[in-house]
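Every protein chain but one is kept in place in this view of the complex.
Right, subunit A next:
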Amino acid sequence: MAEAAIELIGINKSFGAVRANRDIALEIPRGTIHGIIGENGAGKSTLMSILYGFYQADSGEIRVNGKPTNIKTPNDAIAVGIGMVHQHFMLVENFSVLENVILGAEGEALLKKSIAKARSELHRLEDEYGLEVDPDALIEELPVGLQQRVEILKALYRGAEILILDEPTGVLTPAEADHLFRILQQLKEQGKTVVLITHKLREIMAITDNVSVMRQGTMVATRKTSETTVEELAELMVGRRVLLRVEKGEAKPGAVKLAVKNLTVRDSRGVTMVDDVSFDIRAGEIVGIAGVAGNGQSELMEAVSGIRKAVSGTVMLDGTPIDLTGQADPGELRDRGLAHVPEDRHHVGLVLAFDESENSILGYHDKPQYLKGPFLNLDAIQKDAQEKIEKYDIRPANPRLKTANFSGGNQQKIVLAREIEQDPGVLIVGQPTRGVDVGAIEFIHRRLIAMRDQGKAVLLVSVELDEIRSLSDRILVMFAGRVVGERGPETSEGELGLLMAGVEHKEAAE
């Protein structure tokens, strides 16, 4: 075995009563790709944050290239060649890509000079790794998929030798993920070390050399990837056997519940993101929208749920038409039984500074059961939050804990619980299992199918082709703002992939 790039010895970290890491020992050989998996809240991000200097361990030792190293701040980590791509992006939203990449590494006193230098360096990195992003685009205008690329560029720009990626593929399509993996493979060939946290066991099997499994703060096993199986890993993570396939019966579609007509949406720069799209969803069916990130799915969802103004279009909810062009009001749509689980849970679906119970009423805070006159009915809100926590197994089970302190998967459950438990007629879900562990995915998928079986209409947008195929009763494929095809769930990945790449669309147009 090669010399260890990183050695962690006896790492402990507690947050109040929560022991996020207990006595963690881990050795990562140089020049390998090392996977770390574990349930939501198992302590993966915490461990990596300790390595990257965001947190200080309560006790324990970090050795980098054999040398005991004291990493107190991210700058210390960067200095010893550790780079990190965070689970939750750390980008300045109203800065351009270029500005974000050089932020904190400006180097020169004059910004102009370093920007010019950065631009050429960025071009080199982009060419070398095929990470294409418009260097002058503003972050807030980029879809999550592209923001991710910026994060990776940022770490590479700082010359990281050891690259930590915390759930990098959560928002990528399989094709994009493959692309990322080729980059990681290339990095490995150049002798760099990659630590990859992911919930997707498929990825672990495809790319890692070794894999470590965490559960409830402890490191339960480390395996050579070639000597283990997906089933073994899933069981090690969750502590029980996990059903990796979705089980669902036949759909029994009823009347049309949600009809979207002639929807056109432009972004703030005036680029048409959704181009005259119409479709129906019936009661009792799940319609999935497949597409490469950035092809209008996000804007479609935002317009239909009323948080983004459309250029044209209406939505019929149970036969009542609602105009989406004027001051479309998400509150009104919600009142009419349309619930929305947004893709971007951090900025849209949650207020991270609120405690869990406050978030559990976001958007429903004007419902009489949560109010006493103009006052919040705190008892009712707490009780309600507690019930959801139990039903959705949100951990830690503390409605007063600040939402920012929940792990990614548990934050997602907070949003899902809020939206599903209001018993809406129509549910629009974006990336429902982004960053969610296998056990919870199983749970969320079951809930979505239960919604369908209760006669609700579900619109599912996901970059996970697997997820789309296994949950949807019908699949719409979006490319460049248009619906370019409708397919059944049994359609092969290859065929969908071609549609998503716009292949058939082009042929049809010629």
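We take it that a residue touches a chain if its C-beta (ideal position, glycine included) is under 8 Å from a C-beta of that chain, and two chains touch if they have at least 3 such contacts; residues count from 1.
Note that contacts and distances are computed from a predicted model.
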item: Omitted chain (choose from "Acetolactate synthase", "ABC transporter permease", "NADH-quinone oxidoreductase subunit NuoE" or "Ring-hydroxylating oxygenase subunit alpha") - UniProt protein name; value: "ABC transporter permease"
item: Hidden partner chain, touching residue among A:Leu350, A:Ile414 or A:Ile444; value: A:Leu350
item: Interface with the undisplayed chain - residues on subunit A; value: 13-15, 49, 54-58, 72-75, 78, 88, 90, 92-93, 103-105, 140, 154, 305-307, 329-332, 334, 340, 342, 344, 346-354, 358, 362-363, 365-366, 371, 374-376, 378, 402, 404-405
